[in-house]
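Here's the structure we're looking at; comments come further down.
All protein chains but one are shown in place.
For chain A:
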Amino acid sequence: MLTLNRCMQALALCAAFAALPAAAETPQDILDGFTVEAKTEAPDFQGFDAERGKLFFNSTHGNDWSCATCHTSNPAASGKHAKTDKVIDPLAPAVNAERFTDLKKVNKWFKRNCGDVLDRECTSLEKGDVLTYLMAIQ
């Protein structure tokens, strides 16, 4: 019985670890990463700016879509996919605690969505500005 108990304990421990989220970044960690990148990309980097991020977020950059096309101009609200009408959860970490906690996901979606909106990848300055804007929303 003792060994069985041990097995159960080990199993419970494994289950507890498996239930942990794969990544444990905070939005601030991710922003710090953008800061490091932005400094190497531009030696005259002066820091991120929420207002610039907001402008970027709502601008169509000469194309037909902006970030706000799907995410709406209120990142604290749910958005709607321009092609499938599927609900998109709010982007602002203050409203949606899951946002910007997994670097892999952040990179994946910036890459995908910048491609759709700007036809290119975003710079670290642009990503940092947008994240600063999103983190400022309460």
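Going forward, contacts are C-beta pairs under 8 Å (C-beta built on N, C-alpha and C of every residue); 3 or more make two chains touch, one makes a residue touch a chain; residues count from 1.
Operating definition for what follows: contacts and distances are computed from a predicted model.
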Absent chain [UniProt protein name; select from "PKD-like family protein", "Cytochrome b/b6 domain-containing protein", "ABC transporter ATP-binding protein" or "Spore germination protein"]: "Cytochrome b/b6 domain-containing protein"
From A:55, A:82 or A:103, residue that would touch the chain that is not displayed: A:82
Absent-chain interface as seen on chain A, which is shown: 22, 70, 81-86, 112-113, 115-116
